[in-house]
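Shown here: the complex without one of its protein chains, the others still in place.
Lettered A and B in written order, each chain numbered from 1.
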Amino acid sequence: MTNSIAEIEDADCLFVIGSNTTEAHPVLALRMKKAMRRGAKLIVADPRRTWLAQHADIHLQLKPGTDIPLVNAMAHVILDEGLQAQDYINNLTENYDAFAQAVAEWPPERAAEVCGVNADDIRDAARAYATTDRSGIYYTLGITEHVCGVDNVRTLSNLALATGHLGREAVGVNPLRGQNNVQGCNDMGNNPLYLPGYQLVGEDENRARFEQAWGTPLSAVPGLRLDQMMDRMHTGELRAFYVMGEDPLVSEPNLAHVEEGFEKVDFVVCQDIFLNETSRRYADVVLPATCFAEKDGTFTNSERRVQRVRKAVDAPGNARPDLEIIIEVAKRLGAEWAPAEPQVIWDEVADLMPKFYGIRYDRIEETGLQWPCPDRDHPGSKFLHEGAPIRGKGLFYGVDHVPPWEEPDEEYPFLLTTGRTLYHYNAATQTARSAGLVDKQGSNFIEIAPADARDLGVLDGAAVQVESRRGKVDALAVVTDRLSPGVMWMPMHFAAARANVLTGDGRDSEVGTPEYKVTAVRLATHGH
Amino acid sequence: MSHDKITFNLDGEALEVVAGTTLLDACRSKGAQVPTLCHEDRLEPFGGCRMCLVELDGAPRPVPACKTNVASGMVVRSGSDSLERVRGTIAEMFMAEHRPATGGRPNAMDKVAKRFNLGAPPIQFPERAQYHDRNRFIGFDTDACILCNRCVRYCDEVMQVTALEHSGQGPNAIVQPTDGLSFLDTSCELCGGCISSCPTGALYEKQSQGVEESSCDTTRTVCTFCGVGCVIDLNTKDGKVVKVTAEQGVGPNDGHLCTKGRFAWQFIHHDDRLSEPLVRGEDGELHAATWEEAYARVAEGLTKVKQEHGADSIGFLASSRCTNEDVYVLQKLARSVIGTNNVHSCAAT
Partner (left out) sequence: MDIQRLEGLRGCGGAGFPVHIKWQAVANEATPEGGKVIVCNADEGEPGTLKDGWLLNEQPRRVLLGMQRAAAMVGAVRAYVYLRPEYTEQLRFLQVAINDLIEDGFLSPGSGAMWNGAGFPGRSVQRPGHPLPPQEMPNIAPAAATGLPLRLDIVLGGGAYICGEETALLESMEGRRPQPRHKPPYPTQSGLWGLPTLMNNVETFWWAERILSGEIETPGSHRLYSLSGDVERPGVYEAPVGITARDLIDHFGGGVVNREQISCWIPGGAASGVLPASCLDTPLSPEGLKEVGTSLGTAGVVVYAKPTQPVEVAAEIMKFFADESCSQCTPCRLGNRAFSDWISGVHEWPEPEVTERWLEAMELGSICGLGFTAPLVVRQMQRWFSEAVV
């Protein structure tokens, strides 16, 4: 996030796109609710009529996968009506022309047709966003989990740049992180291209710094992204896989493909707190780890705040902290590292990452600090891009519509999109073990628009089978006007009916994020 | 909002505050001990309990400090004998209907009773009907409820789902989930925020009913259910987590939590937790092993693949749920020990 969570309540206009915030980030949504109660304008772009959409001033109920036309059209209106921040554009951005050209192609009427929304609503949304001083954009996986995920994000940053809505309190572009430490995981260099602290692995001086600190030469060859790893498992090029706290067999798209890959791998290590699909079926070794309540360390939240995690209870049986396990493995492989003390490790991290240099355990005992925090007196950064974009000039992109990888056709006439619900978390390994949550929401369901339900003869509560080109899963039908006809929605949490059996191979061409959000499906009833 | 300063007189002293400050906040800033029950800093002023009455010159009767904004030139007394008498009497009235709850949460009425030195109330009203509900998270001990409406207002103002209501009037007035339904059948999202705002402990966590909160140890840490990073306190007793609370004014969450953060902690002590290393045997099944065996097998497996196919034939998948320190050493393992940049995590957002 470019802004802080607490700032949200001071926003006067919230543009929420591809985020069912009240369910995926309920506590952050409370700040939005507070802003709304204060009278802030709310614009929601979402294929579903979510809680926020219901309470929005403008709900743009777009077809899944049509975010670019929508946002381009908003930009079109802004330029057309002269609502842009010309000074900001002139002084602090570059590549404006490419952007202007691209959006010129998307008058609201054209976008309205593609997105299935009202052109005047697009106009109103654009005006509200552009003319309100404290306007912020908020998005989540509904934006990124598409073949054009990166482009989607670019159109949003275009919008912010064109209006100068960046670099102030409550004003910015805010991706809301799904898992608790996605931010930290990226910061720490769990990325094939970046060393910790977003330092490109291909650049000699970056590597040199780490080679010196770690005392070994490092490979300059960029690594494989997760999706590429899956593919290389297939081709036999990836022979061993070390999985920490994940269950790719549930979370990765096109499950059949993933399974075949795992069949071919020589050696799999899984390190987790529960046995899961992947470890049960493919692990050669399963290492019992500790959960957050049993270890010390830090997490970094969506607002870049590094916060302390503390041990409250002992781990069950012989389970050990991940840190210790990995250090022990390294030792068996011949590396002698510092002892498994979180604080010692963190100091190593902070010493190697200039933006984190000032963050030390003694400073975050009470309250976490937000990076960048370059020195030990730095108060941390509440919001980014103050005064000017960090890279000097904000870069506009000319972005055009990229249709989804798979679109509905005669055979698979419905568009399925997936998401999170309030009551579960990811593959529900933790939440499904809470009886109280299971009471509230216990099994897989699929939301269907009333008109579609009528055409298909499906009743509310009926058992149905959802089929894509790749597989089928069972679900109970929930007939609801939250959706437009032609679109269906299913949660991603239920292991027994994994939505990813259905999802396809569409991925963002640049970062490989799978397209979980658009799949063509058909429905079969189970009899009655 | 204007930041104009205004001056008024509190207990004989001139005091300068920012326009829009409530009398309660002004009193607190000066250290005046004004009792409150229905007031909650995260909620809009309500003014129902009448514990915070103060005397205001020119007003026909005392005014609630929580619900009155300071105006320029006001003359206010926060603690006369007659005020203390009235407040004490109102506290006594509460005692006529309040019965301590059994949920184990702290009870603000204890402090009130102490401050006003209350004995047995002069009248005791009959007990209320108990509320039985099949939800497993939120318990409600109706007899402890003092109708301060904090829970109702929390549900309305903060969550904005209006799943609780103050229903009925007079002696029949009660707080209840909408229409007296189960918490599971209303618009309730089971966030438990009502519990966090209830001063009497009438609302409590069912999963730890009866465990005295004051007897628990707390460890401050961070919730793992999404990227917001709510700061939570794990309440532990006898080495087990028994409930999760959050302190107001702390962290990005300011004391708020969602249903997962507050209630879904059972996985920590679940029987399914892995407690021994497992190694796949000749029979294709996983068998318990010692750490030494497991480590040896990992080292052997990785070394073999590396020798036969090169470092880049090994991939690492980091978890975005582990700590920074955990994932840092994982990529360090991949890069500096194995020698590959094949390290990634699941969700790129």
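Convention: contacts are C-beta pairs under 8 Å (C-beta built on N, C-alpha and C of every residue); 3 or more make two chains touch, one makes a residue touch a chain.
Quick caveat, the model's predicted, so the values are computed rather than measured.
Every shown chain touched by the omitted chain in the complete complex is listed here: B. The missing chain, though absent from the display, is touched by one residue of B:49, B:159 or B:289; that residue is B:49.
Considering B:12, B:31 or B:170, the position touching the chain not shown turns out to be B:170 (whole complex). Check B:6, B:24, B:65 or B:147 against the missing chain and you find that the one touching it is B:147. Of the residues in chain B, those that touch the hidden partner chain are 47-50, 53, 61-62, 64, 67-68, 82, 85-86, 89-90, 92-94, 96-97, 122-123, 125, 146-147, 149, 152-153, 156-157, 162, 165-171, 173.
One rule holds for everything that comes next: only the chains that are shown with their structure count from here on.
The centroid of the Cα atoms in chain A and the matching centroid in chain B are 27 Å apart.
For chain B in complex with chain A, the residues that touch the partner chain are 134-137, 157-160, 184, 189-191, 206-207, 217, 219-231, 234, 236, 239-241, 250-254, 256-261, 263-270, 272-280, 286, 291, 294-299, 301-306, 308-309, 311-349.
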